[in-house]
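Have a look at the structure that comes next, please.
Shown here: the complex without one of its protein chains, the others still in place.
Chain IDs A and B follow the sequence of writing; residue 1 opens each chain.
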Amino acid sequence: MKLTLKIWRQKSLKEKGRFETYKVEANPHMSFLEMLDVLNEELIAKKEEPVVFEHDCREGICGTCSMVINGEPHGPMGGTTACQLHMRHFKDGETIVIEPFRASAFPVMKDLAVDRSALDRIIQAGGYISVSTGAAQDANAVPIDKDTAGHSFDAAACIGCGACVAACPNASAMLFVSAKVSHLALLPQGKVEAKRRAQAMVKQMDLEGFGMCSNITACEAECPKGISVENIARLNREYLSSALGSETVA
Amino acid sequence: MSWFSDFLTSSIGRKVVMSLTGLFLILFLLVHLAGNLQLLPFLAHDPAGDPGKAFNLYSKFMTSNPLIKTVSYLLYASILIHAIQGWLLWSKNRKARGNQGYAVKVNKVVGTNSFAASNMGWLGTIIFIFLAIHMYQFWLQMKLGHLPMAYYDGVEVKNLYSIVAEAYESLGYVIFYVVSMVVIAYHLNHGFQSAFQTLGINHHKYTPFIKWVGKAYSILVPLGFAIIPIYMYFFM
Partner (left out) sequence: MSLDSKTPPGPLAEKWTRYRGTMNLVAPNNKRRIDIIVVGTGLAGASAAATLGELGYNVKCFTFHDSPRRAHSIAAQGGINAAKNYANDGDSVYRLFYDTIKGGDYRSRESNVYRLAEVSRNIIDQAVAQGVPFARDYGGLLDNRSFGGVQVSRTFYARGQTGQQLLLGAYQALSRQIALGTVEMYNRHEMLDLVLVDGKARGIIARNLVTGKLERFAAHCVVLGTGGYSNVFYLSTNAMMCNVTAAWRAVRRGAYMANPCFTQIHPTCIPQSGDYQSKLTLMSESLRNDGRVWVPKKKEDAKAIREGQKTGRDIAEEDRDYFLERRYPAFGNLVPRDVASRASKTACDEGLGVAPTGLAVFLDFTAAIERYGKSKAHSMGMHDPSPEKIRELGEAVISEKYGNLFEMYEKITGENPYKMPMKIYPAVHYTMGGLWVDYNLETNIPGLFATGECNFSDHGANRLGASALMQGLADGYFVLPYTIGQFLSNEIRTPKFSPDAKEFVEAENQTRERLEGMINIKGSQSVESFHRRLGKIMWEYCGMARNADGLQKARKMIRELREEFYKDVFIPGSTEEYNPELEKAQRVADFLEMGELMVLDALNRNESCGGHFREEYQSEEGEAQRNDADYAFVSAWEYKGWEAEPVLHKEELVFENIELKTRSYK
């Protein structure tokens, strides 16, 4: 299949970027990133600079790949990362527009690669259970209801790719934050510091310059792991109860 | 009170303010509609043949009852806070989004109206302009203006009905009014269920019901408002 690609090229953080148009011949069984590999090999053969895009596991779990394909983070297929998207879902002769994830908190470093370290800093603010190695009791000491464990898992399935931020018209990171808050708050082990966690993570999220959630739900629609906005409601509850209900004044 | 101001200025706190003021305004709309429906002769029939009596008496009650007066200050505050906070959210969110937009725009959402959801700022701005005109025209006149007077059982009442009826004789105004109601319908369509979500009320069993009520509300209430000028223009 013959394709026309319009790809955002940007030399570095400081320089301005623009779209460049390329032609590429792809096989329908290729993954989207393999199609870009083909393009890059051709560019290298012409001694031109290949398109920089981030990727690693190519099986939809590491969360490294990050590009907006025809207006959608990770492309048009629901529940699919860019690396798991296959060319059979595109038409021969189609023009595909590829842009980096865009948000003020995700500055573009080069071409399609953006800096998502803000998400790490949010986790560092409190996205963990404070338990040091060796201090744990027997794993079966605290039973956890199967459904609750399941809901916790649903939230924990977040791969931290940042598609929610890229998709959100407000560039809000609420889905990401709420997934971690939910994952941990639902488990008895994480419940203990749930209040402190919600406060700390939201504070960091605000500091990083993400937008505010207006419940548009584009995040859930574009999330490759189908994380639900129910988690955002849970985060709101956790935050409200900790901001207004906890005895800690700070 | 620093913890409280921290809460109010946090991203979630700001949204909670939007949610609570929004819900209050939603409730107010219902009360307002109940009053306005008295403009319709088949709903508020006066045997003496005065089409404005019920409405004028209602207006008098609304402006003189001390409890309602108190609540009305809350209402003014809500409108202002909702608008100012909304504007702040809008500008902060635009900043978060950054200068470089996407070349291709897709609005995929889950369980809400994508147009409404992503245009609450614009819709709200239009509603704010409508409100300004609306309040100048009726509310300010009622408070400060020189309205003709009507007398019912010897009591002197400002004849608000007369200026309403006059306004609804203009086709242009009726169209402006109806279009504004459509805008409100969209704003409500997203705003109603969004307010609950912001307060953390999202439940597998009850949220579908909230969404259903929200949808019905966002259609029926603006429709109720819009019917009045249309009916009055064509049939009175």
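As a convention for this text, a contact is a pair of C-beta atoms (placed from the backbone, for glycine too) under 8 Å apart; a residue touches a chain by one contact, two chains touch by 3 or more.
These numbers were taken from a predicted model, which means no experiment stands behind them.
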{"item": "Contacts of the hidden chain among displayed chains", "value": "A"}
{"item": "Contact residue for the chain not shown (choose from A:T21, A:T95 or A:S130)", "value": "A:S130"}
{"item": "Touching residue (missing chain; options A:K2, A:K23 or A:R88)", "value": "A:R88"}
{"item": "Residues of subunit A in contact with the chain not shown", "value": "12, 27, 29-31, 33-34, 37-38, 41, 43-45, 47-50, 52, 54-64, 77, 79-80, 84, 86, 88, 109-110, 113, 115-117, 119-120, 123-140, 142-146, 149-150, 152-153, 156-157, 159-160, 183-184, 187, 189-190"}
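Rule of thumb we're sticking to: only the chains that are shown with their structure count from here on.
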{"item": "Subunit A and subunit B: spacing of chain centres that average the CA atoms, whole Å", "value": "37"}
{"item": "Touching residues on subunit A, where the partner in the complex is subunit B", "value": "6, 17, 19, 68, 70-72, 97, 99, 102-105, 167, 169-172, 174, 202-203, 205-206, 209-218, 220-222, 229-230, 232-240, 243-244, 249-250"}
{"item": "Subunit A-facing residues of subunit B, complex", "value": "3, 6-7, 10-16, 89, 92-93, 95-98, 100-112, 114, 117-118, 120, 190, 193-194, 197-202, 204"}
